[in-house]
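Omission of a single protein chain aside, the complex is shown with its protein chains in their original locations.
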Amino acid sequence: MSDFTLDWEREARTGVAEAVLCEPKTPAQIAAILETAATNGARLLLTRLSPAQHDELPETWRARLDFDALSRTAILGGAPPDPPPDPPIEGALIVAAGTADLGAAREAARTLAFHGHAAPVIADVGVAGLWRLNAQLGRLRDARVLIVAAGMEGALFSVVAGLVAAPVIALPTSVGYGVASGGAAALNAALSSCAPGVMVMNVDNGFGAAAAAIKILGVGRR
Amino acid sequence: MSDFTLDWEREARTGVAEAVLCEPKTPAQIAAILETAATNGARLLLTRLSPAQHDELPETWRARLDFDALSRTAILGGAPPDPPPDPPIEGALIVAAGTADLGAAREAARTLAFHGHAAPVIADVGVAGLWRLNAQLGRLRDARVLIVAAGMEGALFSVVAGLVAAPVIALPTSVGYGVASGGAAALNAALSSCAPGVMVMNVDNGFGAAAAAIKILGVGRR
Amino acid sequence: MSDFTLDWEREARTGVAEAVLCEPKTPAQIAAILETAATNGARLLLTRLSPAQHDELPETWRARLDFDALSRTAILGGAPPDPPPDPPIEGALIVAAGTADLGAAREAARTLAFHGHAAPVIADVGVAGLWRLNAQLGRLRDARVLIVAAGMEGALFSVVAGLVAAPVIALPTSVGYGVASGGAAALNAALSSCAPGVMVMNVDNGFGAAAAAIKILGVGRR
Amino acid sequence: MSDFTLDWEREARTGVAEAVLCEPKTPAQIAAILETAATNGARLLLTRLSPAQHDELPETWRARLDFDALSRTAILGGAPPDPPPDPPIEGALIVAAGTADLGAAREAARTLAFHGHAAPVIADVGVAGLWRLNAQLGRLRDARVLIVAAGMEGALFSVVAGLVAAPVIALPTSVGYGVASGGAAALNAALSSCAPGVMVMNVDNGFGAAAAAIKILGVGRR
Amino acid sequence: MSDFTLDWEREARTGVAEAVLCEPKTPAQIAAILETAATNGARLLLTRLSPAQHDELPETWRARLDFDALSRTAILGGAPPDPPPDPPIEGALIVAAGTADLGAAREAARTLAFHGHAAPVIADVGVAGLWRLNAQLGRLRDARVLIVAAGMEGALFSVVAGLVAAPVIALPTSVGYGVASGGAAALNAALSSCAPGVMVMNVDNGFGAAAAAIKILGVGRR
Amino acid sequence: MSDFTLDWEREARTGVAEAVLCEPKTPAQIAAILETAATNGARLLLTRLSPAQHDELPETWRARLDFDALSRTAILGGAPPDPPPDPPIEGALIVAAGTADLGAAREAARTLAFHGHAAPVIADVGVAGLWRLNAQLGRLRDARVLIVAAGMEGALFSVVAGLVAAPVIALPTSVGYGVASGGAAALNAALSSCAPGVMVMNVDNGFGAAAAAIKILGVGRR
Amino acid sequence: MSDFTLDWEREARTGVAEAVLCEPKTPAQIAAILETAATNGARLLLTRLSPAQHDELPETWRARLDFDALSRTAILGGAPPDPPPDPPIEGALIVAAGTADLGAAREAARTLAFHGHAAPVIADVGVAGLWRLNAQLGRLRDARVLIVAAGMEGALFSVVAGLVAAPVIALPTSVGYGVASGGAAALNAALSSCAPGVMVMNVDNGFGAAAAAIKILGVGRR
Partner (left out) sequence: MSDFTLDWEREARTGVAEAVLCEPKTPAQIAAILETAATNGARLLLTRLSPAQHDELPETWRARLDFDALSRTAILGGAPPDPPPDPPIEGALIVAAGTADLGAAREAARTLAFHGHAAPVIADVGVAGLWRLNAQLGRLRDARVLIVAAGMEGALFSVVAGLVAAPVIALPTSVGYGVASGGAAALNAALSSCAPGVMVMNVDNGFGAAAAAIKILGVGRR
């Protein structure tokens, strides 16, 4: 019996395709899953694939994957296009508090792109210098759904959610040290935000944030 | 100088009106806020108002409030109508794992009603008896957004999110004891769900879950 | 041998007088300490004295104490004056995110007053409605040292510290529930603030925040 | 005096032989224990032996061990047979939520095999796609005892336990990140399951789960 | 629609009847559930029903319930018989480390009795005086399954499990203070026992321990 | 069978008599234990007996107990004498950081007295005013063993242990709030002291600290 | 659009220049930020730059940076001068409990120097040997503001704060193991200090401690 059973109908059932969480898997397990997907002619998204793991994959698979080291994602079946530089935003917008939050933000952007949604990323708008956020306020208010990626104390979640009417998805990141180590401070800040309705994902779960955004955008299309 | 400054324009700015979190406030502080709201002719939602706190409010205010002990909510300015018994669901649906989760579920339902959204509550569909959930599957798939309230191990979040395409808001509750005490086990289960895109609120934050649902329903109307 | 030894020279040595933390003491212990202070003709500040504890003190002591229930402080030896309503701020300014943070904020204000420093309190300027904070920006920038009291996610610490040059003392409060319960989320947000130099006190430690402010104001006078 | 004292009579006394937990031991310590076992003509099970530790063992011992890298187990004295591909299940059945849980699941399977119990492993039946579990329901109901291995939110424990009458042993795994890191979320979900009677092992303790299953199967034979 | 849906077929499906966890429920909710059960002619087990909650139930229900304050359990439909004083043990045996662990132990005993299994309780055999345990060794070895209830450091779990071949179910209790507060130390001791195969329940979950024992005894009867 | 089995020979075996931890026991359980002890003509020490529990004991037992509310201890069989006011210290000395630590300190003193050891208590020598400790240095250096009771940050453990050659037993207390709540900060400070050899007890475990001191004093007498 | 937006006016606005937290950034991100700073002719402070990260920077940047491995800081635009060996202290003084705390202490000293403040470091004055601290008491009392770096149990914070009138900034370090691992014990000791007014930074946040000291010294100059 095979050791895995891909849930091919998940996209039809829930709107989001199954992705492969690579971190806890061996290279052999990942390669076997790729083999099955390719045999079925399916596109496939791989998440939390470290550069070291990627290096251990057979060369034939590496050649067929669109790998992005910063977000640790790989796509089988053709890379999605980057969003145009300054589009009018009709869908999701991703906001990252600092440069270090870009890994998680890009995981979200790549997942959205994989599902056909171009989503720009606005970076380095942390609350220690509010003017940077104010300069982007127009774009923030145009978005239909926002993903906000922030680590450390996660104050950005509350500030953004107090400024816009669109749904806000908080994506806490593991950026920080001491009590912020591993993202706990940002996660708890998101959960206890004084701005009502902030919706929270697990630490560094850019894939999940994108999946939530895709489902929310689907509400607008029903 | 007054000790509080209500954010009257929050609803215009963010789609959800400011509510008053009563738990950490004294009766005198709550009464003063009610006074200000009434003077402004504003409706007002009060959350986490315990029966004991309610009893300590001046009788004149108690007479003007629509108080619901189970959800610990009170509404100044007229009670919202209950949802009709078995409507076709065009908006939010609230699912509660067990009877004990109804307090949080009703806080969400009352908040939705305060903002003009009727939302039915389906109770006692915990995963230990999956047939109860299966019997409701049609109604679950009709909803545009779901709020799932569950305590203890919170398995219901993942099971529901694997069955529907609509956005799922997880509302962990403090129901449970031992390691589940205070809702931590359910909260962490929601955050680490294997079903992609589950969006999570703080423990017992029915108000926040409703605020999120209102914002999501707004996406469909833009 | 007596069971306590007041550190009468602490004010001379460190700039801040010894105060009596009443929460873990019995009424008999508190009364004995008051007796000693009165015998020495000393003024004395009592903190974390609950109304229930206050009620259990002998009437003779209750009559001699200036007790404030909201801040749970009492002063032996004459109440300090309230700050004038809108003074030019030459010293400390206290900012409270919400009405529920006023208990801790007032403990700080009363401690400052006990040591001869009038400090106004600005309340209800949480980040979910940034306009309320912006309206106070001039006063914030005039202060020589700021104490910021906030519970829940504590985003206010970072936002204020990004706007002013004066030292900012974060006073996390126990306002909140779920993951914010007991003040942990606000405390960790303060410690991991992206705004450099935020100085942090223990949860609800308004006395300590005031002591720190007094020492900082002393730097300006040397 | 020797530094270890194997408990040779443990199997007679408790039904399960002593195994050697290798993780915290040096290669020299492991080799000395193997020497003693071999001298006594005893079979021996080694657990949590990492590939790196295995590589550091003397070649003579590596040659005599049946080592399995995925489960990090090694057996001295002859490898146990694999279970036949699709046997009628008369004993234990092991269910793994995802591919990444197979390490712990195989530790359990190899421990069972060492003690003479063939136990098939069913993989990739996580609750995000319930149809995969439903497809195996017959096999689940045939088993006399089930071991369920799951990480992340651990919803599978409750769902399986609600479907079968046989004892269910929950084996939480360390698969997951953020709040699920190290297996805490799955462990707490197992302990607070709404399905009564779920019995829980420490995170990744496949050996213990198998030991429990062996003891339970022994009840049927008394 | 009713607010609860009892899972009447749970006993047929899983071997253990649904019980009502009363702690998080209001008296009105409990009374409504009793009403439904009585209307269906069903026996019903109530757990974690505090004396204060019991006192708030309508007198008519109190009269029909067999309530046991120490274990906080009540039974609708006739009290089960106590086990005879010194029976030969053919089924489950319950061991309690100290007098204070008897509440959880009796919850297990009453649950077993409700399902038709008489199970004696041996109390006060903590490891600080091992002779007390040794004096009971014969009875321990006769049992087909053991439930061991212990708080504080929970050393008893490992000591008992090292002495018997029958399955051992660890029932950590909330007895203790400081680091043992709430049962965490005993729980973690059970999970990390050096005696292989100890199966662990949530803190104070006597009902669950009994449910597990019932399922294990069922293995012997198939 | 009786529900408890006192370990009468514990004192002979280990040097310290069994005491009864009353907190988790019902008044009926406590009374039954007293009955047994009285029948055996034994003296008995009760710990963590709250005034409320004491009030619920039958009057006949209350009359026979020497109850001390501050330390929550009671002694059956005659109160031990207080230590003389300023003896030369030949045995144990107890040091309490503040007045609020006297409850735990007195539990230790009463336990020592019960076993025949008079031990003076020095109070209010916290490190914020080191001169108070320096004034007692001679007495500290005379003691054969020291028990140091402190809550909050527990700095006193390290300071005392750096000054004396006698064994130092750290007794962390639950005095404090915020991060010090429940004694965790003091406990961890004791465990990670930079002064070598500090031996640590559980929070508020004055009984245990005394038991340790008794055993240490026994070393000097062998 | 660029991935980062330096907050060039932060120093004018808040008194402390923006620094670059390097730990969570890739070498490419760090190099791009350096490029931007150099293009603007700006000096720049880099913190938490590990030797391994430093080695991965392009040689051209390494040549232009003043890198200090012990404090993991680098300065673009010229190294600040070391403080003269024994200056009269007119500003900040840094005290380190042990040699292992020097990394954090030097991060603070280098940050102060970058902003034009020479600050000597006194090392190895832990409380286990109080005479070492007493020998430095004069220098401690001369400082206008003190930074105290300590790990393990952090007793030094309270002892120093009880001796001086100047503001004391506690800088807990991650030095320690077991319960002190990661600095938690020292952090909590600082937060719950019995010496009033201790101001606390996140673990190992020497940069933040210096930023706070700079702001405090600014109070004296207004």
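Letters A, B, C, D, E, F and G name the chains as they come in the text, with residue numbers starting at 1 for each one.
Everything that follows uses one rule, which is that a contact is a pair of C-beta atoms (placed from the backbone, for glycine too) under 8 Å apart; a residue touches a chain by one contact, two chains touch by 3 or more.
As the structure is a prediction and not an experimental result, all values here were calculated from the model.
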Among the chains presented, those that the missing one touches: D, E, F, G
Touch with the omitted chain, as defined above, among E:G15, E:G129 or E:G208: E:G129
Subunit D residues touching the omitted chain (full complex): 1-7, 9-10, 13, 18, 21, 23-26, 29, 33, 48, 174, 182-183, 187, 202-205
Where the missing chain touches subunit F, by residue: 10, 13-16, 19, 144-145, 161-169, 187, 191-192, 195-202, 207-208, 211-212, 214-220, 222
Contact footprint on subunit G, counting only the chain that is left out: 70, 85-86, 98-100, 102, 120, 122-125, 128-129, 132, 151, 174-181
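Heads up, the rule we're going with is that only the chains that are shown with their structure count from here on.
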Repeat of interface E-F, chosen from F-G, B-D or B-E - more than half of residue-number contact pairs shared: B-E
Distance between the centres, which are taken as Cα means, of subunit E and subunit D, whole angstrom: 27
Shared interface positions of subunit G, touching two or more other chains: 10, 13, 161-163, 187, 191-192, 195-196, 202
Chain-level touch network, classified as line, ring, star, complete or other: other
Pairs of chains in contact (touch as defined earlier), listed by label: A-B, A-C, A-D, A-G, B-C, B-D, B-E, C-F, C-G, D-E, E-F, F-G
